[in-house]
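The complex appears here without one of its protein chains, the remainder shown in place.
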Amino acid sequence: MSSSGIVFSIIAICAILGGLMMITLKKVMHMTVAMILTYFSIAALYVLLTAEFVAVAQVLVYSGGITILMVFGIMLTYHKAENRDEEKVSSFRKLITFLSVATLGIVSYFLVAPVDFVAEEIFVGDHTKAIGEILYTNYIIPFELVSILLLVALIGAVLLAKKDKEEANE
Amino acid sequence: MDLQTLLSFHWDTMMPEFIILISATVLSLIDLFIGRSFSRKFFGWASFIAVVAALVSLISLSDHGVTTILNNSYVFDSFSIVFKAILLIGTALVILMAISDKFENIEEVKSEYFYLLMTGLLGAMFMSSSGDLITLFIGLELLSISSYILVAIRKENSKSNEAAMKYIINGSIASAILLFGLSYIYGLTGSTDLAAVQQIVSTLSGTELSGLLGLSFLFIIVGFTFKIAAAPFHMWAPDVYQGASTPVAAFLSVVSKSAGFIIIIRVLLNIYAGAYSPDGQLPLLINMQNYIFTISAITIILGNAVALMQTNIKRMFAYSSVAHAGYILVPLAAVSPLLFENIWFYLLAYTVTNIGAFAVIQYVVSDENNENIEAFRGLYKRKRSMAIALLFFLISLAGIPGTVGFIAKLQIIASALANNPINITIVVIMILGTLVSYFYYFRVIAEMFFKGDRLELQPPKNEIPFNLIVVIGVCVAATIVLGLMPNLALDNFYKLFS
Amino acid sequence: MSSIPASSFLLLAIILFCIGLYGALTKRNTVVVLISIELMLNAANINLVTFSKYGLTPNLTGHIFSLFVMAVAAAEAAVALAILIALYRNKPTILIDEMDDLKH
Partner (left out) sequence: MIHSAWLIPVLPLLSFLIVILFLRNKPKLGSLVANCFSLITFILATLVLVGRLQGDSLLREWNWLEVGSTTITLGFEINALNSLMLFIVSFVSFLVNVYSLEYMEGDDRKSIFFAYLGLFTFAMLALVISPNLLQTYIFWELVGLGSFLLIGFYFYKDSARAAAKKAFIMTRIGDVGLLIGILLLFTQVGSFEYDEIFAAVRNGELIGSVITASAILIFIGAVGKSGQFPLHTWLPDAMEGPTPVSALIHAATMVAAGVYLVAATYPLFEVSQIALTTVAVVGCFTAIFAASIGLFQKDIKRVLAYSTVSQLGFMMLALGTSGYVAGVFHLTTHAFFKALLFLAAGSVIHAVHTQDIEEMGGLNKRMKITSLVFLIGTLAISGFPLFSGFFSKEEILISAWTSGNEIMFFIALFTAFLTSLYMFRVYFLVFTGETSEASSHAKESGSAILVPMLILAVFAVFSGFINTHWFGTYLSDFLLEDAQITVKETHAPTWILYAATIVSLAGIFTSYLLFGKNKTKFGESSFSKSPVYSIVYNKYYIDEIYDAIVVKPTRLFAAGLKFIEWFCVGGIMKTISGCIQFVGWIGSRLQSGKIQTYGTIAVFIFALFILVYGVTNGGLLK
């Protein structure tokens, strides 16, 4: 195995381990930490795939933004019930879910396995600049659309999460 | 690419989108800056006017010819015109409904309501007018996120919160599944431009990669069934319709569902009709027909059977709308050659009848403060016009001759059978489903016309608001006129496609 | 670098997708469910970035797509948490299976 193969294996194991820990750990905070591990591993994977800009964005958006958002969510809704045993979920449903997800994964793997594309150096030079150029020319419409989407999400989040004044006065 | 090239595109074809975008933005800014005490009553009418203006500009553009902007990011063709028209009509009617929406006697309608409806509409319009997977996906998400917030907008109400929670979690799972499928499409073709994708997939014949292409089909179709509320991703619909306010439920069941069908047609036909199946024989779409068939059959059976059990009128309509999604999938399952017009006309029919029905429901439910079917008891004696209007909508939904619903069903059945007699199976399921639907539609009719003691009935507390009169009037007229003279609509359709 | 076959990346994506899906369907805490869904979206992103490098015609579109997905994911997460907070105000629970007033 080449050195890059070893690196990939380590990253992959970290990512999967983080994912598994996230769904097996009991405490919500521990889960969040496991999640950060996965997000960082994925960012490292992007670096391996020479997608530095995406990797940085991954770290900023996921490991930074979304994680903090989630932590805030946990804090704001902190409740003793959160540590109640996870076993209450019907084990039958867990089994069905597990079987379905496993089937899905295995079949998908067999269909994905024949993909034997070889890697090519897609772009020599500054990725970030190239991305920026494409984003502002070819993809200007979805880009603007995303800005509206973020605006909507902003308005929506404020609207839903804020307390109405009347209520606050009571 | 320089500014010159950018400006050389026919941006004027985006006029309807610009109108919606600008008015939504302006309204949100006004909402931000005017004082709290300032009445926001005019928001509804303003946004209604904006949507109508967009519709007018769309019609005025109708002979513009096919235009694409920036590698199919935006496509202006006959397909997008006719389907956008449905979205605009649907949203205009929903906005009119929303103007007088009341909940637990809170008079003031939330101002956010209107610009969120408009941004949702904007997303839906991009879904019908884009030939690029990224834009389509963003459009879908814009519609979804606006809808999530709209469902949650009655935030004092725990039912509404719960409905929104169900909606967003199921929706996010569905869009993750969809996105996973789309990523394979990108992977196999190296492009997100549907025209390019279409070209490349046809070269994939016989290779092992077409197995993966089929897999992506399953991911994508299952992801989309969420948006159209078809099995297996239909279960959110009843809970969400019940929890959401009535205009929002109407929006979800009509505009959002239509947008779902539009994107299904766009994506599936473009990608899979030209691709080869793993055995290298038929177009992949024919090969995958059985899955659409199964989805359609389960949806029809389940939607109708469970609707029988309902006592809440909005839940009943939710299941009925699930069943209708099943009917609209029939042309896809049958791969009938008249797929576009069948689906288009059915969506048009469904839009006018279902919004009309929801408008009546909104009035009765808020007047009685009761969402159960009993709220309609003796409506014929209490408010005759409402009962008669709802009667028309119900018989149109049930597909009884003389109404637009009948023509729509007839077209689907006739063209499915004309294409291939083997489709009789799905047609029979559809007809039997319709038969079952008579039972629950007629339960409401019986409740309105046959039940209720004259002496016990209370006259309605509120007059019918003007905006609802407009909505119901338009819908009744469309239901009957298009039922008798469907060519009024179909001729326009053909004119654009010829 | 090229010694890593494309299918390894794709397999990793599938595994993460499945973990995310399983978590989204079985965890009781709503916040964890949301995190799991993010993981599913991440899996799709891995696919996109992989195909940007390995593919018939490698190009940057995959990177762009994944950036858009991140934006969407962030928006979705924000709205979902806002809804959760609104819900929590009316009914103090974040256990997802206790949100079952609307049924049948």
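Labels for the chains are A, B and C, by order of writing; each one numbers its residues from 1.
Following the convention adopted for this analysis, a residue touches a chain if its C-beta (ideal position, glycine included) is under 8 Å from a C-beta of that chain, and two chains touch if they have at least 3 such contacts.
Computed from a prediction, not measured in an experiment: that's the story for all the values here.
Student: Relative to the complete complex, which of the depicted chains are touched by the chain excluded from display?
Tutor: A, B, C
Student: For a quick check of understanding: of B:I301, B:V470 or B:L496, which residue touches the chain that isn't displayed?
Tutor: Only one listed residue reaches the unshown chain, and that is B:I301.
Student: Which one touches the absent chain: B:W11, B:W45 or B:F442?
Tutor: That would be B:F442, which touches the missing chain.
Student: Identify the residue among B:L70, B:A85, B:A98 or B:A231 that touches the chain left out of the display.
Tutor: B:A231
Student: Would you mind spotting which of B:N287, B:T351 or B:S396 touches the chain that isn't drawn?
Tutor: Within the whole complex, the residue contacting the unshown chain is B:N287.
Student: Given the contact definition stated above, which residue among B:A414, B:I464 or B:L496 touches the chain not shown here?
Tutor: Of the candidates B:A414, B:I464 or B:L496, B:A414 is in touch with the missing chain.
Student: Tell me where the left-out chain touches chain A, residue by residue.
Tutor: Against the missing chain, chain A presents residues 89, 93, 96-97, 99-101, 103-104, 107-108, 110-111.
Student: Just checking the interface: what residues of chain B touch the absent partner chain?
Tutor: On the chain B side, contact with the omitted chain comes from 165-166, 169-170, 173-174, 177, 208, 211, 214-215, 218, 222, 225-226, 231-233, 235-236, 238-239, 277-279, 287, 291, 294, 298, 301-302, 304-310, 337-338, 400-402, 406-407, 410-411, 413-415, 417-418, 421, 424, 427-428, 431-432, 435-436, 438-439, 442, 446, 449-451, 486-487, 490.
Student: Residue by residue, what part of chain C touches the chain that was omitted?
Tutor: Against the missing chain, chain C presents residues 21, 24-26, 33, 96-97, 99-104.
As a working rule, only the chains that are shown with their structure count from here on.
Student: Applying the document's contact definition, name the chain pair with more C-beta pairs in contact, B-C or A-C.
Tutor: Between B-C and A-C, the larger count of C-beta pairs in contact belongs to A-C.
Student: Need the CA-centroid distance for the pair chain B / chain C, whole Å please.
Tutor: That pair's centroid distance is 26 Å.
Student: I'd like to verify one number: the distance from the centre of chain A to the centre of chain C, where each centre is the average of its C-alpha atoms, in whole angstrom.
Tutor: Distance between chain centres: 5 Å.
Student: By the touch rule stated above, which residues of chain A touch at least two different other chains?
Tutor: 108, 112, 114-115, 139, 142, 146, 149, 152-153, 156, 159-160
Student: Pull out every residue in chain C that's touching 2 or more other chains.
Tutor: 10, 17, 20-21, 25, 30, 34, 45, 50-51, 55-56, 58-59, 61, 64, 68, 72, 75-76, 79, 82-84, 86, 89
Student: Using the touch definition from the top, list the residues of chain A that touch chain B in their complex.
Tutor: 107-108, 111-112, 114-115, 137-142, 145-146, 148-149, 151-153, 155-156, 159-160, 164-165
Student: Touching residues of chain C toward chain A in the complex: what are they?
Tutor: Interface residues on chain C, with respect to chain A: 1-12, 14-23, 25-32, 34-36, 38-39, 42, 45-46, 49-56, 58-61, 63-64, 66-68, 70-79, 81-86, 88-89, 92-95, 97.
Student: Give every residue of chain B touching chain C within the complex, in rising order.
Tutor: 133-134, 137-138, 141, 145, 148-149, 152, 155-159, 161-166, 168-169, 172-173, 175-177, 179-180, 182-184, 186-192, 200, 238-239, 242-243, 309
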